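Working notes for the structure below.
Every protein chain but one is kept in place in this view of the complex.
This part shows chain A:
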Amino acid sequence: MRFMVNRNVARSKNRWLLSGKATLLLMAVPCFVLLVAFVYLPLWGWSIAFFDYKAGLKFSQMDFMGFKSFTYMFKQPNFANVIRNTLVMSGLYFLTSPVPAIFAILLAEMNSKRVRQWIQTTTTLPYFISWVLVYAVFFSLFSVGDGIVNTLLLNFGWIKQPLNPLANPHIVWFFQTGIYLWKNLGFSAIIYIAAITSIDPELYDAASVDGAGRLNKIKHITVPGLVSTFLTLLLLGIGNLLNNGFEQYYLFYNAIVADKIEVLDYFIYRIGITMSDYSLSTAIGIFKTLFSILLITVANMIAKRVRGSGII
């Protein structure tokens, strides 16, 4: 009897191995381990926010601070300023969000396919280059001594003093928005171009028969065809309200524009790396992540309520 049971176990074990489920698991485990190691393991570091962190010490040796770092965060002299800059930059990016759709609509109106492709190829180029190079580009165009813009304008006598938009606190918000748009416009338009291609061409033919002109076709066929894509992207963007990214702000940061350009991502870097206050920097990071998750959840709920399907 006992022998039988053992044999059954052995047989089912064999079957399990043969069915390939073991292979599947063997393929999945290393991938899952990598995911956990680089996405979830660092979450353990959130505990730093609750201790008076000192490198080299064990948590048991550090002072427990509770939520002190979180209250300390709001008392930082710059904090209100940083939040204002973050919201202003996000707000300006938000205002430019229809531009890629307009780009796609106008591009679709061009008759020659080759010209359309050529424009797409050239305008997506800035997306593929690094922020470092974007900085190099703007530096070389606008630099005070050698930059081409200043040299030409001075030579033509259009300006008396060289312009220095990279160090002008009055326009820095718009300048950075412009740079961001320059880098991303061509690329962001791709998704709308795809959406326009998937609109049934018969709709346009029918409209032509009914005597609709270019503007009417855009208004009544193309735009309604893009609305759902636009709204989905907009709702997804809400989750990024506090994430302006680090690279652009790190590279274009300088003492003159500092007050206007320090966003939350830069603040986290400055507190954590430059000032080595690990606990405070971690607390701000936690605040940012949790707030983003809250926003995206709300956006998802709104999407579900309004159109019956979520965005996540």
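Heads up, the rule we're going with is that contacts are C-beta pairs under 8 Å (C-beta built on N, C-alpha and C of every residue); 3 or more make two chains touch, one makes a residue touch a chain; residues count from 1.
The rule we apply is simple: contacts and distances are computed from a predicted model.
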Practice task
Report the protein name recorded by UniProt for the chain absent from the figure; options are "3-oxoacyl-ACP synthase", "Carbohydrate ABC transporter permease", "Menaquinol:cytochrome c reductase iron-sulfur subunit" or "Collagenase-like protease".
Solution key: "Carbohydrate ABC transporter permease"
Fill in the blank from the handout: Missing-chain contact, candidates A:L107, A:V172 or A:L235, resolves to A:L107
Fill in the blank from the handout: Considering the complete complex, of A:L57, A:L95, A:L125 or A:A206, the missing chain is touched by A:L125
Exercise for the section: For chain A, enumerate the residues touching the unshown chain of the complex. Expected result: 19-21, 23-25, 27-28, 30-32, 34-46, 48, 106-107, 109-111, 115, 118-126, 128-133, 135-141, 143, 145-146, 148, 151-152, 154-155, 182, 185-186, 190-191, 193-195, 197-198, 213-214, 239, 246-247, 251, 268-269, 272-273, 278, 281-282, 284-286, 288-289, 292-293, 296, 312
